[in-house]
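Got a structure for you, written out below as structure tokens; questions coming shortly.
One protein chain is absent from this view; the other protein chains keep their places.
Lettered A, B and C in written order, each chain numbered from 1.
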Amino acid sequence: MKKIAVFTSGGDSPGMNACVRSVVRTAIYKGLDVYGIYHGYEGMIDGNIKRLQSGSVSNIVQRGGTILKSARSQEFRTPEGRKKAYENLVKHGIEGIVAIGGDGTFTGAKIFFEEYGIPTVGCPGTIDNDIYGTDYTIGFDTAVNTALEAIDKIRDTAAAHDRIFFIEVMGRDAGFIAVESAIGGGAEFVMVPETKTDLDAVVKSLKNLRKTKTSSIIVVAEGDEEGNAEEIMAKVKSKIKDNTKEFKVTTLGHIQRGGSPTARDRVLASRCGMAAVEGLIAGKVNCMAGIMNQEVVYTPFSDCIGKTKQLIPDQLKLIDILSI
Amino acid sequence: MKKIAVFTSGGDSPGMNACVRSVVRTAIYKGLDVYGIYHGYEGMIDGNIKRLQSGSVSNIVQRGGTILKSARSQEFRTPEGRKKAYENLVKHGIEGIVAIGGDGTFTGAKIFFEEYGIPTVGCPGTIDNDIYGTDYTIGFDTAVNTALEAIDKIRDTAAAHDRIFFIEVMGRDAGFIAVESAIGGGAEFVMVPETKTDLDAVVKSLKNLRKTKTSSIIVVAEGDEEGNAEEIMAKVKSKIKDNTKEFKVTTLGHIQRGGSPTARDRVLASRCGMAAVEGLIAGKVNCMAGIMNQEVVYTPFSDCIGKTKQLIPDQLKLIDILSI
Amino acid sequence: MKKIAVFTSGGDSPGMNACVRSVVRTAIYKGLDVYGIYHGYEGMIDGNIKRLQSGSVSNIVQRGGTILKSARSQEFRTPEGRKKAYENLVKHGIEGIVAIGGDGTFTGAKIFFEEYGIPTVGCPGTIDNDIYGTDYTIGFDTAVNTALEAIDKIRDTAAAHDRIFFIEVMGRDAGFIAVESAIGGGAEFVMVPETKTDLDAVVKSLKNLRKTKTSSIIVVAEGDEEGNAEEIMAKVKSKIKDNTKEFKVTTLGHIQRGGSPTARDRVLASRCGMAAVEGLIAGKVNCMAGIMNQEVVYTPFSDCIGKTKQLIPDQLKLIDILSI
Partner (left out) sequence: MKKIAVFTSGGDSPGMNACVRSVVRTAIYKGLDVYGIYHGYEGMIDGNIKRLQSGSVSNIVQRGGTILKSARSQEFRTPEGRKKAYENLVKHGIEGIVAIGGDGTFTGAKIFFEEYGIPTVGCPGTIDNDIYGTDYTIGFDTAVNTALEAIDKIRDTAAAHDRIFFIEVMGRDAGFIAVESAIGGGAEFVMVPETKTDLDAVVKSLKNLRKTKTSSIIVVAEGDEEGNAEEIMAKVKSKIKDNTKEFKVTTLGHIQRGGSPTARDRVLASRCGMAAVEGLIAGKVNCMAGIMNQEVVYTPFSDCIGKTKQLIPDQLKLIDILSI
């Protein structure tokens, strides 16, 4: 193997740049040429591919976003699109790929590998943490800390005004951000897609809580089956029938995707990037390099996509206990 | 004057605690007894009033929110409510008041002074900066920095995905937060209540801009006459007729009210608090202690409420120039 | 078991408050009475012990330091001191203890348990991460992020002026903070107590690096065998013999111990606190509750103190690769 390429795809996440940097420098350190593919699969199809040097990734370890840009590509879902992509890679002599992204990225990479056989190793780049095969994904720790800082600020206002705040965090299919930011933020409740939300129980507890507490914070993952934070607030409000209470909603939105990555995300990104290149050199294909129990693990893309990562049961229990 | 009281009222703002601390310690330093009234005018009516010591305000200079709590009071708008409030103050022997808040707080204080004559000096505590008689209000600098940090994070994502982001910041009647966060955040446009928003011009510029720039940030004050960020985005989207572009909206919401105050807000809050107590001792009544051109200025409540603070003209010009 | 007590001891670390909160609320949730011992072992000897309620630990999850205060106690090292401590515990009817701290804390707890048999479970509260029996200690993640933010700031100046910066971080016996902040901060070198520092090799690499890079950052753990950052800088400077280069030293110092804990530290602290109480109830004694591979693990104090936690080998390798 002499030439490899790296790209980022799907929603951006903090630490993607640290991962790109690690891929580039590990490749150079190991004697490989390395190319950046811009705008994800879109750039693979359009031939938006450039040689990267060690200096190309200087001073980016601390930056959010991705210098390689990201995009979602409709065309790559078609056989014609993938053919063009393959021809571009061949033209540049690329013999291996590091794909940084989440579920959608790995699904594309798996099909592409099965059709054209170019060795591909993935790195888990998504804030949602919902990838099987790694304890944490790149960007998750930063997103949780961003959510937490927001909750800390809102608690100031909640406490000053004796209000009940519903805070919506990201997580369409998974409650990881919600659960950790709720524990860290001292929330009274958390509502996540993985568990059935019992609004009557919440209303009951809220009435009891309100005797001793003057403000409450409820963290809602955007994908909860009872609706988004605005809808859940409306339901709770109509059930609680106490118009002395003020209910407020804040939807954190896109701030959770950006920002300078935390130490944990930079270290994780650096390790995964190194492991991906070492994996390619060692002959790994069609799999993701993650970190489990502090060690590098390569998991087939089919498992990363097909298996579901579970919430840590202790953590859900914690919220019940800590909110008393 | 032997006994004074202090309270916070209206929307909370970062630095209120630093202001309370300064009022309490200046009062004690000057040989006065000082009381805290909890929950604003509500607590004045309910007699929720407690003696404060120097130690009562230890370790709060860095905290958001307000240890005295805040509330909006309907009852204080009635003559009966104000009568109860007066009687409670008399009962505690309170001869002077420091009122920390914004427009609504000062309107109440003015009426109350005119009816009952208890000397009152205000401190400008609101994130909106829309109080005449002070260059900046307590909490404004923190709110702008909070908005700016959010914009910095969103720019990471905007740049990674080539998107147009509409970011809504607080400011129902005033564009101060919007203008300063737009300059600081490198926004392409800002939309504020003080100036007519010309959406056709925006669309035209946006089309021109898009040839050289791949992402844009537009800051919208919540009180813009064209609507909130969601509405304005919809209008722009329907006018621009370019479905290759992705438009996104983020509403920053309540995070702008909380958080540890910046240095500027802590210093301003400390100075205003000291000046309010010194003002009361010197016989000032029915006015607000603010800082203009680095010096303490006392402005009658009637002017604080009645006169409009203008945006700095240079700052609007800056956005036009810097977005090229 | 009906009554337990909790204390913090040794150097404070961010997350100790979150841990105290978790101990208190878990205990109450499980039907126990819970007491706080103030100033560590000192307070045990002096009888500085107070009943804690759920509300005693409200609004502290986000605060650095420890509301229970901390201290190092000479007197507890004497049999007389420990006897007094025991009598005070008996007087309050305390049947179990949660000890939050590091090596020194656990050494004391072990002796005390062996002498008097009061069940004790520890929680790993120290920024240094040098406790065997847990993947991370409470406070480590915050300390690394604090160091990293400082390095990010210094890199701005280093790059602007083409300088070589030696940054000293905490770690008298262990290089964990140094290694993770060096990886995250994009440092060229890291010097830690665990490995032999070869200054001649550093000087040689530095000369090579300087051809392509204009600034360098070197992270030094305070306990490196070649000396502190000031001493190492002097040695490197005298060896490098290039007076066109500017060398600077910054010692981060105590800022690394404080600050609002990160999400990771709050979650870890909450889990350890809960596990300690559950451990006491289940009959655990003389051991520490830590988290390894995402699960609660109880490790005998003798192992926590006696065994050495190793740096992750991959991480040292990463610095070599990433600094090219």
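Here is the rule we use: contacts are C-beta pairs under 8 Å (C-beta built on N, C-alpha and C of every residue); 3 or more make two chains touch, one makes a residue touch a chain.
Only a predicted model underlies this, so the values are computations on that prediction, with no experimental measurement involved.
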Left-out chain, listing which of the shown chains it touches: B, C
Per the touch definition above, residue among C:D46, C:E75, C:E95 or C:D162 touching the missing chain: C:D162
Contact partner of the left-out chain, one of B:R82, B:K110 or B:R266: B:R266
Positions on chain B contacted by the hidden chain, ascending: 18, 21-22, 25-26, 28-29, 54-55, 58-59, 61-62, 135, 141, 144-145, 148, 152, 155, 159, 180-181, 183-186, 212-213, 260, 262-264, 266-267, 270-271, 274, 292-294, 296, 312, 314-315, 317-318, 320-322, 324
For chain C, residues in touch with the removed chain: 8, 12, 14, 16, 63-66, 69-71, 146, 149-150, 152-157, 159-162, 165, 248-255, 257-259
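The rule is simple: only the chains that are shown with their structure count from here on.
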Overall pattern in which the protein chains touch one another (line/ring/star/complete/other): line
Superposing rotation of chain A relative to chain B, computed on C-alpha atoms, to nearest 5°: 180
Inter-centroid spacing, chain C versus chain B (mean Cα positions, whole Å): 39
Chain C: positions in contact with at least two other chains: none
